[in-house]
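Of the protein chains in this complex, all but one are displayed in their positions.
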Amino acid sequence: MRVARELVIEAAPEALWRLLWDVPRMAACVPGCAEAHELAPHQTYRAHMTQKVGPISLSVALIVEILAAEPPWHLALSASGRDPVVSADIAMRVTLDCAPDGTGTRLHIGAEGQVLGKLGALGHGVIQRKAEETVDEFGRRLARMARS
Amino acid sequence: MPATPTPSSSSIAFTVNGHRHALEVPTHALLLDVLRDRLDLKGAKRSCDMQVCGACTVLVGDAPVSACSYLAVEADGRELLTVEGLGTPDAMHPLQQAFVDHGAVQCGFCTSGMLLSAKALLDEQPRPTEADVLHHLRGNLCRCTGYRKIVDAILACAAQSGSAA
Partner (left out) sequence: MLRPFTLYRPSTLSEAGALLREHREDATLYAGGTELLLLMKEGLVRPHVLVDVKHVAGLGEVVAADGAIRIGATASHRTVERSAAVQAHCPLVAGVARHVANARVRAAGTVGGNLAFADPHSDLATLFLVFEARIDLRGPDGEREVPLDAFVLGPYETARRGDEILSAVRLRSWPVGAAGAYLKFGLYERPTLGVAAVLVPDAEGRRVSEARLAIGCIGPRPQRLRALEHHLRGAPLEELAAGRADVASAEIDRIDAVTDLHGSADYKLEMAQVFTRRALRVAAARAAHHVIDARYPYTVVV
């Protein structure tokens, strides 16, 4: 699936960049993210995600690897993991690109990847929609958190 | 009075092909497995395992059922018909005879399901049109025959019998 979103955050790029590395606060922005731990600073993280797709519950331990970091403009990461209960394999790449927008930051979120396994029985459309909802909610929560 | 749960294992009794069976089955047992593994009735086949192909079709009462997706406990007290109850090699059901006469069997994997679906149709509609037959067979897939001879066999059987097959 593939999602691209753009939004304006009311914080300067440097402030937003600091927020992006605040693991507990970032975890709170990601819908369904129950906990997040740093395994290697600015390199590897572990996060636990739960999502509900109709009657099906997904619960995945994700390993997040930082692929590229160019402060304060560009961050790329990969997230992968598996839910053995529903046999779902998730592999995602997420990019966050920041540009100044007045006193704030224009943030471009790109997410692409796949959810393989039995969950695919629900149809690609459901997974795509779920991904879009998740990114939209992430954007909303991030914007709110940056304002406060 | 609060509902009491069905225990993890249940005693059920049903009639299959005229014979009464009393069995102890797990609550989560599927009818197809009970028929094939406990009663040695191998006519119904597990194929798609998701109610699409019809190879596991059996009749519960007058209704066609996907045995792969039907709890065995739901058959308690019911009358079931499998292909073994339709006829024997020496005394074939008119539908079976029609299938043989019309060359409607190739690998045979879909055949038991086709026969039982056809029986359910003819019991209700002794003189179906071709459109009726095609409609009722919509959930029975065949990879070999292209369906033509199966349809011909069913229509021929209906034409011959004149009343419920």
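A and B label the chains in the order they appear, each numbered from 1.
We take it that a contact is a pair of C-beta atoms (placed from the backbone, for glycine too) under 8 Å apart; a residue touches a chain by one contact, two chains touch by 3 or more.
Given the structure is predicted, the values throughout are model-derived calculations rather than measurements.
In the complete complex, the hidden chain is touched by one of B:D49, B:E84 or B:D101, namely B:D49.
Across A:I56, A:A69 or A:A91, the single residue that touches the chain missing here is A:I56.
Residues of chain A that touch the chain left out of view are 53-57, 85-87, 118-119, 121-126, 128-129. Taking the whole complex into account, chain B touches the unshown chain at residues 2-6, 8, 26-30, 33, 49-52, 54, 57, 63-66, 69-71, 73, 117, 120, 135-136, 138-140.
Note that only the chains that are shown with their structure count from here on.
One inter-chain figure worth recording: chain A and chain B are separated by 50 Å, centre to centre, where each centre is the mean of the chain's CA atoms.
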